[in-house]
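Taking it in order: structure first as structure tokens, then the write-up.
Just one protein chain is left out here, and the rest sit where they should.
The block that comes next holds chain A.
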């Protein structure tokens, strides 16, 4: 009877700790998305400035990006496992046209304007934030599944 009570108390404390973890992760997750939104918006403004300077809304548009009929090419950015196996990092490959690593800037212009180069920097920041956000989301998913498992087992007792 006493052992049961102690078990229940311990489970309750563990549940409290996990809820606290969950709230911290939610806060970090939301903050990360807000940062992503900010970087994305800055990039979009720079794309708009490039279009304005080039004098046409089609200067940087989907018309220039490759389609299914284009030649194959590799992504410069890839997701790799970090030292901590549960986390991911972004690995950037150098441009190497011979091996299929093409420079995306050259789809839009042979001599890209400064605003387009700045936009690239902003979107690279976005990609780093995406990796950070993915790690937080995975941690949050783990905590949520632990909480639901613990709650299920507490209800069975």
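Quick notes on this structure:
Simple rule for what comes next: a residue touches a chain if its C-beta (ideal position, glycine included) is under 8 Å from a C-beta of that chain, and two chains touch if they have at least 3 such contacts; residues count from 1.
One rule holds for everything that comes next: contacts and distances are computed from a predicted model.
Considering only "Magnesium transporter protein 1", "Mini-chromosome maintenance complex-binding protein isoform X1", "AP complex subunit sigma" or "V-type proton ATPase subunit F 1", the record for the omitted chain gives "V-type proton ATPase subunit F 1", by its UniProt protein name.
Within the complete assembly, residues 19, 22, 26, 29-30, 33-34, 36-37, 40-41, 43-44, 47, 60-62, 64-80, 88, 91-92, 99-100, 104-105, 107-108, 116, 119-120, 122-124, 126-127, 130-131, 133-134, 137-138, 140-142, 144, 147-148, 155 of chain A touch the chain that is not shown.
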